[in-house]
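Below: one structure, written as structure tokens.
Of the protein chains in this complex, one is absent; all others appear in place.
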Amino acid sequence: MQVSLSEAQQAIAAAISEAERIGTRMCIAILDSGANLKAFVRMEDAHLGCIDVATKKAKSACLFGMPSGEIGKLSQPSGPLFGIEHSNAGLITFPGGLPIVNRDGELIGAIGVSGSTVDNDLRVATVGAMAIGSTEVPEHPWRS
Amino acid sequence: MQVSLSEAQQAIAAAISEAERIGTRMCIAILDSGANLKAFVRMEDAHLGCIDVATKKAKSACLFGMPSGEIGKLSQPSGPLFGIEHSNAGLITFPGGLPIVNRDGELIGAIGVSGSTVDNDLRVATVGAMAIGSTEVPEHPWRS
Amino acid sequence: MQVSLSEAQQAIAAAISEAERIGTRMCIAILDSGANLKAFVRMEDAHLGCIDVATKKAKSACLFGMPSGEIGKLSQPSGPLFGIEHSNAGLITFPGGLPIVNRDGELIGAIGVSGSTVDNDLRVATVGAMAIGSTEVPEHPWRS
Partner (left out) sequence: MQVSLSEAQQAIAAAISEAERIGTRMCIAILDSGANLKAFVRMEDAHLGCIDVATKKAKSACLFGMPSGEIGKLSQPSGPLFGIEHSNAGLITFPGGLPIVNRDGELIGAIGVSGSTVDNDLRVATVGAMAIGSTEVPEHPWRS
């Protein structure tokens, strides 16, 4: 089960609304569960560097089935996954990337948001993901 | 002058309509005039390989201010630009990428479409670009 | 609004003067606001490794609209942006990269300097940037 274009657009619309509500300018990327880009938007005046950060946050969340920030907790110096950012042509492991799970508990894709503080990025990503599913990946089955 | 998100979304909506009308499934990328991604969508069942092809077509059109297919005419074996595809981290030089020019004659970005035949790709890219501007880059001034 | 070649050359000339005054050998890169290279020089005997460091410092400052060293404060282990260097094909987040802002408060590009201590790099970058603008990115509007 993969995120549909319609769902991706719903998630993006919800994320943009929340970003505007809190006065931020975001890049928002939606990937399917194969970590392939489904939809992307860059709001006016969002930093150019956030295009790649948003996309890599979503990729990180999708590839490992967990919020990007959770990976980051494990990838600190002396942590068990230290340096995992070097894999997969580059990960971003601070908050703002979330898996998207459907009502059957299947991973259907991921959202990545970048453009403000990590707290704001995560807030906007959460609103986007929740518009079309949840962000809790069950133990099994977790992939379509 | 850069393509706005609203313009990018108009161009994508027009391109999707045309793609649906002719029964194709496309990836559609919109870049600003600095060749940075502004918006992207992948229609249902579009080939995954077209994500990068559409984006690189748009990049090629933007970076050289001409349709991607025009570059391709010059880059054939024995042609003057043979092998230009090796530049800029990879170009795609068959049709489907077009510059987008505003009414003041300024390059504001580019569109790239991939997913069907190159004729169909070019048709859909043209409809997308024409929804918000033209595709003819004037001699000067051509950049915002 | 993009940095002109004349402005880029002014900034480089000022930076070279300062570098010579303090007895250092620098690489100096000027990017436009789309993070595309506008001008570059490597002074005699500057380290070869500084070509890329100077360019990536400027890219970092441009892509996120802040001094490269400010990004580095946030990207330390346990910091909110830990590992952001893995984005955008590689960032350099220690001091020496600065945004360049015109008198209308618009980001017109960035300068990156590498070749000596980070204190010296930052000093030379500051002199270069101030020769043609300021380095403070306003809240809005910040991009041409």
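In order of appearance the chains are A, B and C, and numbering begins at 1 in each one.
Keep in mind that, in the parts below, a residue touches a chain if its C-beta (ideal position, glycine included) is under 8 Å from a C-beta of that chain, and two chains touch if they have at least 3 such contacts.
It should be emphasised that the depicted structure is a prediction, and the values quoted were computed from it without experimental measurement.
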Contact set of the excluded chain (shown chains only): B, C
Selected from B:63, B:101 or B:125 as touching the chain missing from the view: B:63
Residue numbers in chain C that touch the chain omitted from display: 4-5, 8-9, 34, 36-44, 48, 51
Missing-chain contacts mapped onto chain B: 34-35, 60, 62-65, 77-78, 80-84, 86-89, 91, 140-143
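Throughout what follows, only the chains that are shown with their structure count from here on.
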Highest C-beta pair count, chain pair: A-C
Residue-number overlap at the chain A/chain C interface, same or different (half cut): different
Distance between chain centroids, defined by C-alpha means - chain B, chain C (Å): 31
Centroid distance [mean C-alpha coordinates] between chain C and chain A, Å: 30
In chain A, residues with contacts to at least two other chains: 48
